[in-house]
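A protein chain is absent from this complex, but the other protein chains hold their places.
Now for chain A:
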Amino acid sequence: MKKAKSLKTALCFLAPGCLIYAVFMLYPILQSLYLSFFEWSGYATVPPEFVGLQNYHYMFTDSIFYKALLNNLLYMGINIVIQIPVGLLLAIFLSKGRRGTRFYKAAFFMPVVLSATAIALLWKFILSPGNGLLNTLLDSVGLSQFTHIWLGEPGTVMSAIAVVGAWQGVGYVMILMLAALVNIPGSVLEQSVIDGAGSVQRLRYVIIPLMWSAIKTNLVLLIIGSIKVCDIVYVMTGGGPMYSSEVLTTYMYTTSFKNGSFGLGSAIATFIFLFAVALTLITNKLLKKESIEY
């Protein structure tokens, strides 16, 4: 009797959430997998046509797909190289509780909460070729030879976007590092000072090993985030010029919504999903392994 009643309550509380989640998330992701075996132009009146694995075959032989994948990896690499060290150093700086800590923290963290669309437009403006802020700045300090059409040259465009992505995200890394840093007992650091460790040595032999699990968490987040990166690339370049900043998500978007190949688009979307799940599982497994006790 009691159990039946609590089961009824449980179902009533679960039902609305489950329903909406099943309709708008689970069904679509299954539909995406299903559609990836079809060719469909996007018109409601024209039914999708079954083509088997053809979309996947096309995708895995398409050079733009590999270009996009490489760009995702480049984005990932640049973000890791910038965000992890800078985030860690900022966190160490802020953990000392000097004057102005709150201000600095807010300044570094502000871009994290702003929309990627606004950030992308702001930086697109700063990086604009003729009289954008960055080129003007370089000109005015006599470094004209370093000016570029940042978002128009195949050589610079992806790195420029990745740096902007890192600029936006580093505050997040900092906050996570800071949360981990305050958990290191002060006595451990004091002991290392007494033992005569310099600041570089302290960083190398004390802080980094103790922070290793936080560093790994950040790595996981950056890796997965880089596979899903979308808004910032879409708004800044839309994947151009000539696919040189195409990433998986923009490739998927252009293929389906611009070129009308929704079946191929679904194959790419399914790839993004499976790739993200695989990376999540693998990195989580690696992450679980070891943690250091003080």
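General remarks:
Just so it is clear, a residue touches a chain if its C-beta (ideal position, glycine included) is under 8 Å from a C-beta of that chain, and two chains touch if they have at least 3 such contacts; residues count from 1.
Convention: contacts and distances are computed from a predicted model.
When the unshown chain is looked up in UniProt, the name that turns up among "Glutamate synthase", "Carbohydrate ABC transporter permease", "Dihydroxyacetone kinase subunit DhaL" or "FAD-dependent oxidoreductase" is "Carbohydrate ABC transporter permease".
Contact with the omitted chain, checked across A:Phe60, A:Phe125 or A:Phe146, is made by A:Phe125.
Interface with the hidden chain, as seen from chain A, comprises residues 2, 5-7, 9-14, 16-18, 20-21, 23-29, 31-32, 35, 42, 44, 86, 90, 93, 102, 104-118, 121-126, 131, 133, 136, 167, 171-172, 175-176, 179, 199, 217, 220-221, 224, 227-228, 230-231, 234-235, 249, 252-253, 256-257, 262, 265-266, 269-270, 272-273, 276-277, 280, 283-284.
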